[in-house]
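Please see the structure below; I have some questions.
One chain of protein is taken out of this complex; the other chains stay put.
Order as written gives the chain letters A and B; numbering starts at 1 within each chain.
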Amino acid sequence: MAGKSGRTIANVPEKSLKKTVLCWEGMLVILFIVINLFCGGISPSYQFANVLREMPKYLTEMFLLFPMAFILILGEIDISVGASVCLAATFTCMASNQGLPFGAVILVCLLTGVACGFINGLILTRFQELPPMIVTLGTQIVFRGIAEIALGSGGSVSLSNADGFRKIAGKAGIVPYILFVVILMAVLYSVVLAKTTFGRSVYAIGSNRMAAYYSGIPVQKIRLIIYTVTGFMAGLAALFLTSVLYGANTTTGNGFEMDAIAMAVFGGISTSGGKGRLFGGILSGFTIICLRIGLGQINMNPQLILIILGILLISAVLIPNISAKLKLKKKAA
Amino acid sequence: MKENKSILKKITGSREASLLIVLVVLCVVISMRSPSFLTLKSISDMLKNNAVIMIMTLGMLGVLLVGGIDISITSTLALSGMTAGMLVKYGIVENTFLLFVIAVAIGGLCGFLAGLIISKGKVLPIIATMGFMYIYRGLAYIVANSQWASAEDLGAFKEFALGSVFGINNVIIVLVICYAVFFVVMKWTKTGRMVYAVGSNREAAGISGINTSSVELMVYTVMGTLAGLCGALAVSIYSSAQPNMLYGREMDVIAACVIGGVSMTGGRGSVAGALLGSLILAIIAKALPLVGIEAIAQNTVKGVIILAVIVLNVITQRVMDKNNLKGREM
Partner (left out) sequence: MSDYVLELKGITKIFPGVKALNNVQFQLKKGEVHALMGENGAGKSTFIKVITGVHKAEEGEMFLEGRKVDFRGPRDAQAAGIAAVYQHPTSYPDLSVAENIFMGHEIIKNGIIQWKQMNEAATELLSELNADFQATDEMGGLSVAQQQMVEIAKALSTHARIIILDEPTAALTKNESEELYRIVDKLREDGVSIIFISHRFEDMYRLATRVTVFRDSQYIGSYDVDKITNADLIKAMVGREIKDLFPKPEVKIGAEMLRVEGFSRLGYFKNVSFAVHAGEIIGLTGLVGAGRTEVVESICGITKPDEGKVYLEGRPVQIRKPADAMKQGIILLPEDRQKEGLILSWGLGRNVTLPTMGKYAKNGFNDEKKEREISKQLLEEVDTKAVTIFDPASSLSGGNQQKVVVAKALGQEMKVVIMDEPTKGVDVGAKAEIYQIMGNLAMQGYAIILISSEMPEILGMSDRVIIMCNGRVTGELSRSEATQEGILELAMEKSK
């Protein structure tokens, strides 16, 4: 019973060079180059080897970008990631100071993260009426609160034996190990999001949760998995952060959630769900890191850098909104 | 059947009544453990120490009523407070009243900017205010320029929080005025009801001619203004101005609202609820050491309370829905 009217529907995707370059990611590539040229211009020590050397400190936040992209595409938000990092880092340091073997320390770190994420996921899937924002605001206080209790009145802990962590912080040639891990994760998460049934389901949920559910997609299972994985990545971030900082305190991981969200949003991932690609997020992540390294090298006030990031975050959402509004107006006129 | 339902409805329906009961029970229990708790001095101290959070709770009530959120408030507070502190420190402005005006104006401008981005730029409130949280806090550090204002620097400005009129501390007078104004505006004026209308059904409000984005802009501006006022108050109360003032305490403000029965999705909540919520939170903070929980665990307890309250809300709503369904005859 083929189409009675004999109408055919094309199924070959159109590709054009113009579209590829003019898309958000294309702009980001250009921006990445511009930022690097700019940093090279303002700071004489902005050279490849130096940048690579300074990178590990900033790369830890990239771990949070990947799962955050998934959460934003779901149309949700997780504000507790910074606190999860804090808690995991605290427990890690304490476990290490207890003299546990390094393998066990790593396990403590990752499991703490997983537990944090799982708690978020559990609350959100059991009580679906609750907005993720308010739940993760609440768990954020609890996670950091537990870290505060564990850290005691001093509010900080430092590693008494950092041997294992030094290994993690090592390098292959001039390239730090963490960069390999980040790239590995970037590829892994990008492929899952873009190519697999799981990734397509995430987009479906973010675009129209009801329709996804009616189409047989296990919405709650996917949400639980993503929040738990987010916790795991917070644990991973904490592990590498500890290997840079050799300790933890009550402010560890402060603002990581904003950085992760800013990287994702700036990378073209919509906060209302269903839109954006991880590639954009990764590009914007590296752009922001390069900018931070460059500005840090010329001893710019770290607070000023935070202000710049805040402005970047807001304008990354604002500019597409305004341009869409203008386009609509133009159409109407 | 009908009788039953109405009783249930009265208990679960009037949030303020049940909060009041909780408040009274808390007070009784605490005063049994520590008789000095219910003295005038102790209550006045507690109000003074929590005035800043309590006043900002009012602004947050408005923001939450329209279905928004503002996590930049303590940054706004730090920026305006720090500015006031520095102005006194370097002797640029000495007049206490003028300092308050400046702080309030800075706060109002901060709130207005956030409101503009949210209402006209259609940026999600959580994203926009997260951005401003860092921008305003960063500006506070820049204003401070690695300095801070100590009690000696603040001179007459710190006297404001110590002074009193008719035996009532100035800070408490400001607090009472704020609550009285909000109570009247939210309940008895068209402006207040517009906020409720927008939060309850934005589309319908738009159709009936309410400029919904202006209402949104207004609540964020008011929020900022109050945060600015609190900036000056905080500097005076704690007789110091530091750029990290009240870092992270926006959670207390949101918690007070959540406990006070303000809905996170808009349309529901009252000034009385905000008052009771913030009072309960203040009393719990005061009571924790009395029941053997150290101050260091305060945040955890607070977070657990927030989570418990929102989960409890969902559960009561589910029970109520189920009862309604049972009431449907088939």
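The criterion applied here is as follows: a contact is a pair of C-beta atoms (placed from the backbone, for glycine too) under 8 Å apart; a residue touches a chain by one contact, two chains touch by 3 or more.
Computed from a prediction, not measured in an experiment: that's the story for all the values here.
Colleague: Which one, A:184, A:211 or A:298, makes contact with the chain that was left out?
Modeller: Selected residue, touching the omitted chain: A:211.
Colleague: Which is it among A:75, A:113, A:164 or A:274 that touches the chain not included here?
Modeller: Residue touching the absent chain, from the options given: A:274.
Colleague: Which one, B:37, B:100, B:157 or B:196, makes contact with the chain that was left out?
Modeller: Among B:37, B:100, B:157 or B:196, only B:196 touches the chain that is not shown.
Colleague: Please output the residues of chain B touching the missing chain, sorted low to high.
Modeller: Output for chain B: 9, 13, 184, 187-190, 193, 196-197, 199-201, 203-205, 207-209, 263, 267-268, 322, 324-326, 328-330.
Colleague: What residue numbers in chain A mark contact with the hidden partner chain?
Modeller: Contacting residues on chain A, toward the hidden partner: 1-5, 7-14, 195-198, 200, 204, 207-208, 210-218, 274.
Keep in mind that, in the parts below, only the chains that are shown with their structure count from here on.
Colleague: Cα centroid separation between chain A and chain B, in whole Å?
Modeller: Distance between chain centres: 31 Å.
Colleague: Hey, which residues of chain A end up touching chain B in the complex?
Modeller: Going by the criterion above, the answer is residues 77, 79, 123, 127, 129-131, 133-135, 137-146, 148-149, 152-153, 255, 257-258, 261-262, 265, 271-272, 301, 303-304, 306-307, 309-311, 313-314, 317-318, 321-322.
Colleague: Taking the touch rule as given, give the residues of chain B at its contact with chain A in the complex, in rising order.
Modeller: Checking each residue of chain B against chain A gives 69, 117, 121-124, 126-128, 130-135, 137-139, 141-142, 251, 254, 258, 264-265, 296-304, 306-307, 310-311, 314, 317.
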